[in-house]
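Structure, as structure tokens:
All protein chains but one are shown in place.
Chain IDs A and B follow the sequence of writing; residue 1 opens each chain.
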Amino acid sequence: MTDRVRPIDPRGRGLWKPPLSRWRVPSILPGFGLSLGITLAYLAAIVIIPLAALAIRPWEIGLSGVWATLTDERVARALMLSFSLSLYAALLNAVLGLVIAWTLVRYEFPGRRILDALVDLPFALPTAVAGIALTAIYAPNGPLGSIAARFGIKTAYSPLGIFIALVFIGLPFVVRALQPVMQDLDKEVEEAAQTLGASDLQRIVFVVAPALAPALISGVTLAFARAVGEYGSVVFIAGNMPMKTEIAPLLIVIKLEQYDYAAAAAVGLAMLAISFGALIVLNIVQLLIARRGRR
Amino acid sequence: MSARASRIHLPGLAPLLLAASVAVMGVLVVLPLATVFHDALAKGVGQFLASLKEPDALAAIRLTLIVAAISVPLNAVFGLAAAWCITKFDFRGKTVLLTLIDLPFSISPVVSGLVWVLLFGAQGWFGEWLLDHDLKIIFALPGLVLATILVTFPFVARELIPLMQDQGIDEEAAALTLGASGFTTFWKITLPNIRWALLYGVLLCNARAMGEFGAVSVVSGHIRGLTTTLPLHVEVLYNDYDFVGAFAAASVLASLGLVTLVLKTALEWRHSGELAASRRH
Partner (left out) sequence: MNLQQAADTKVTANSLEIRGISKAFGRFPALKDVSLQARDKEFLALLGPSGSGKTTLLRVLAGLETADAGEVRFDDEDFLAVPVRQRRVGMVFQHYALFRHMTVAQNIAFGLSVRRRAERPSKSEISDRVADLLTLVQLEGLDKRFPSQLSGGQRQRVALARALAIEPRMLLLDEPFGALDAQVRRDLRRWLRELHDRAGVTTVFVTHDQEEALDLADRVAILKDGELVQLGAPNELYEAPATPFVYDFLGAACRLPGEVAGGKLTVADWTIGAPAGSPEGPVEVFFRPNEVDFASEDSPGLIAQVRGASVRGPLMRLDCLVAGVPMELEAHGRRAPAGVTPGATVRVKPVRPKVYAAG
């Protein structure tokens, strides 16, 4: 036998592993350094450093300053308005989204594909365009606004107007979250139907609904997070009256115009916290549902 | 799809749901779109075209195109680099990278503009330094580009990563054993496999870049003819009660949105197998 080359084992444990950097497995494809370098540099410059600025800036006026800013009546009302209207809009989108997704998935009809593509329109349309279009429709002299005015309902330049705009932009999130789950539901539901003999209604309540719940929650949360931060679609129809129809993002713009960077950053940070909070809640709820499913 | 049509029949409900869906979509989505074009042409085609030929409008269009022409290629390069290192290699910290890439979707556009002001604005971290060196970022093109990049950079990466993950590294490994260099492998093997996803991502990135309003509004300063992109131009005209002008500009943007939608849908229909692993329809 040819002589063997035994690996020297400084730790005396038989199998020696040369000291490679342990955080990654060496690979034969080239370009790791370059691609990771570009990625990290880009992320650092575009995301990490700017967000660091956002996280740090409010504190130059101290904790009390931040608190004062956020509890200032105008700011607090704006935050409350954004938060609550976004929530209501997301909830309405849950209902609308269910109806539309169900229709698109379950039924064949002429123009279905066009309707399906249109669901993405609020997502594809620039926000300012949506903003002025919605205002034109719901303004007192607009097609729908005038109808509402006859019933004494003010649509544009009121919280209702903001609400409508938020429903507009949140709809695609719910529909797109539900569709794949609904499509996969087909075969499972039929099998369940065959073996259990439950009525259609029972099947919906006990089989379909629980399957849709995670997707629905996910879609609603994404719609909510998007709505909280929405600016372009809302700022035209809102009317922007302080204390009444000012949305939180607008407050940031106003503070910046006053060169009150720290306050603007404080509001921005608060909004970020709300969005992240929503996403964390989403993750927790999804975890809980997944765990329940396992029992 | 109808091959697997469910046997759940809710008698009588189908037409109701259908009507409801069409009504909701009609009022909520189609009506605004129609309004844009209707109000743009309210005073006739002549007025419509005239407002678009105004120097400010043309400047806004040019600026929008320039901002997109800078942001989209940069984002595409980032998307390719990020997808390459994340999907072809094994290392710790991938989740962190993926979270960072998804971050802009959770941030309000206004905040995406705010952060740049906090860095480069008059009272920003680098404000003084920029002033001393007579460099302008906020209220100038660089600021617009930075704000746009922050909002739009995830699009390309998010389309490429699931697809490349699915495709694995076998073909690239084979190319290497046949003697190809790293660059040749990327160019001749990887790129052709991801070209439709790349196009799709670029399409979405571009649509968002050209249409971005909130982030750009914060950093722009609204200097007519100089730092107003087309969406900002819409706002400026609207606030001046020049409704035809505003809607004319808006209709250009809406057309962009429609074209994007058409191309996007076409890509999804024809190349669904080669787009991101989980297609939604």
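Criterion: a contact is a pair of C-beta atoms (placed from the backbone, for glycine too) under 8 Å apart; a residue touches a chain by one contact, two chains touch by 3 or more.
As the structure is a prediction and not an experimental result, all values here were calculated from the model.
The chain that is not displayed touches the following shown chains in the complete assembly: A, B. Contact with the undisplayed chain is limited, among B:T99, B:S181, B:N239 or B:S272, to B:S181. The chain not displayed touches chain A at residues 1-7, 15-18, 25-26, 28. Annotation for chain B: contacts to the undisplayed chain at residues 170-171, 173-181, 184, 188-189, 192-193.
By definition in this document, only the chains that are shown with their structure count from here on.
Here the spacing of chain A and chain B, counted between their Cα centres, is 16 Å. Against chain B, in their complex, chain A makes its touches with residues 23-25, 27-32, 34-36, 38-39, 42-43, 46-51, 53-54, 57, 96, 99-100, 102-109, 113, 115-122, 124-134, 136-137, 143-144, 167-168, 171, 176, 179-180, 183, 185-187, 189-190, 193, 200, 203-204, 208, 225-226, 228-232, 236, 249-250, 252-253, 256, 259, 261, 264-265, 268, 271-272, 275-276, 279. The touching residues of chain B, counted against chain A in their complex, run 1-2, 4-10, 14, 17-18, 20-22, 24-25, 27-33, 35-36, 39, 77-78, 80-82, 84-86, 88-93, 97, 100-101, 103-111, 114-119, 121-125, 146, 149-150, 153, 169, 172-173, 176, 181-182, 185-186, 207, 210-214, 217-218, 231-232, 234-235, 238, 243, 246-247, 250, 253-254, 256-258, 260-262, 264-265, 278, 280-281.
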